[in-house]
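The complex is shown incomplete by one protein chain, all other protein chains being positioned as in the whole.
What follows is chain A.
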Amino acid sequence: MNDNDLLTNETAPKRRDELQIHNKKLGEVSNWLKSAFSEDHSAPGVLYLTGPTGSGKSTSVEVLCKEKNIELIDYTPELLHDDFLEYEKHDFSQLIRFLIRRHASLMGGSKKQILFVTELPDQSYQDAERFREEMYEALHRIRHPVIFCLTNDIACWNLNPDKLFTREFIRKADISTITFNPVADTFMKKALIRASNLLPSPLSDTKLNIIKEEARGDLRTAMNMLQMNSVGLNANRRTGMKVICASKANKEEAFHMLGRILYAKRVNPNAPKLTRFSQKRRSSVPIPEPTERTDLENDPSDIITMSSMSSGKLVDFLFENEPVFCPSISNYRRVVDMFSLCDVLAGDWNTARSFPDEYAAQIATRSVMWNNFQGSRPKTMFCIARPTEKDLEKQMTATRNEIRRLPMIGNKHFSSLDAPYRGIIENITDPQRIELFLGRPMEIGWKLGKDRIEELIDGRHYIAYKGRKHPRKARKNATPLVVKQAEEEDETYTIEDSSDDSFDEF
């Protein structure tokens, strides 16, 4: 192996089965490639391929094209000098010339060629309107299929290709779109294992797991980290968990967006800086204080797109942090009403499919931004809290599974009714028992985690509840296991299959 090359290039997949991308996505790309060269197509197709960095966009295209014997022609802006030896600006004309030109094959045999555009001239980001107009023209005159392969999780909205390729434009210009997702954990792990095995000294499994966690769905970062941790004379000098991490700069981007939603800043007409909106107001009566609703500083739709979070996750975050920002209870009532509606929309499979993906996020965001007008603002920097819901759900599922292992059928009210009473009736003191776990005193919070809770209950020797006067100490000679056997039953069954074993398990 050549030490000088990047692992990202070195271990790049060469065959389709080496690609660690979801088959569905690969299928989409492959189908598009097929249809782009089908006979009955009058105009060559255009594809807008997006996704976060390192999600395998260009690699998939490269591998699939190689497999189908298609030649990819990359677009590289040339740096030219004019008569006065000044750089000629890299502008639309170059890109358009590239798009509408007839390209000769470099490889001779292959007839199929695809134009592969991985960057756009700066000018296009400055003037999106014109970009769309010129593109619309140019795309009518192309002779080869075109793929625009662009990263869309760029922190700065002005440089985000989604700003250029609006839905309206995509529809009008008849562009197909495929969006890649961040690489899933299982795929990431497989890719890492494959790459690691190509190394002279493969990394340990724990290290690979850490890299997987850190990379957050970015394969390129993952490979770079792999390389950083394996090169050098003594590759395995770092033992155990120690891994050099390359963190992404825009990890906190989503949090900026949450801040924007929660603070819901509005344009202040008194602000010294002139904006598009304030100029309009100037001409009318100047308002000293923004007592009424002015326009929002940021457009909610942009924020949602930029946060690159799923609807559910976004609503979770907003729900967790909203009470701090909301001006009054009645406003909060309206907001929570919307949250609960969002949950219903997402949960019901009748409606979930008929609405666009971000519908719930749109409702929630707009409702928060509208209601947070003149709301309370934290004095200092506010730390956005993680949604507690997730952890709680995890613990609840674990507990639920444990209950399911008890030998009984269909007792919905076991946890609310049977468990607390049974605790009293049978005087349960074994901290491992689920009844005691469910009926534990309220001050032993769930956040402590199951092990800690069991420890705490163990120290008490009895279940305390309000109104219980004489907590009894545990009877030393009680033999709970034997007694329990039959009582556990919800109905009076005679159990032929001894349930003793199932108890020993927990």
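As a convention for this text, a contact is a pair of C-beta atoms (placed from the backbone, for glycine too) under 8 Å apart; a residue touches a chain by one contact, two chains touch by 3 or more; residues count from 1.
Note that contacts and distances are computed from a predicted model.
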{"item": "From \"AP complex subunit sigma\", \"V-type proton ATPase subunit a\", \"Transcription factor ibh1\" or \"CRE-RFC-3 protein\", the hidden chain's UniProt protein name", "value": "\"CRE-RFC-3 protein\""}
{"item": "Options A:Tyr136, A:Phe255 or A:Tyr421, residue touching the unrepresented chain", "value": "A:Tyr421"}
{"item": "Contact residue for the chain not shown (choose from A:Arg101, A:Arg333 or A:Arg386)", "value": "A:Arg333"}
{"item": "Residue in contact with the excluded chain [from A:Ile100, A:Ile175, A:Met309 or A:Val324]", "value": "A:Val324"}
{"item": "Positions on chain A contacted by the hidden chain, ascending", "value": "316, 319, 323-324, 326, 329-330, 332-333, 336-337, 339-341, 343-344, 346-349, 376, 388-389, 392, 395-396, 399-400, 403-404, 407, 409-410, 412-413, 415-418, 420-422, 424-425, 427, 438-442, 445-446, 464-470, 483, 486-487, 489-497, 499"}
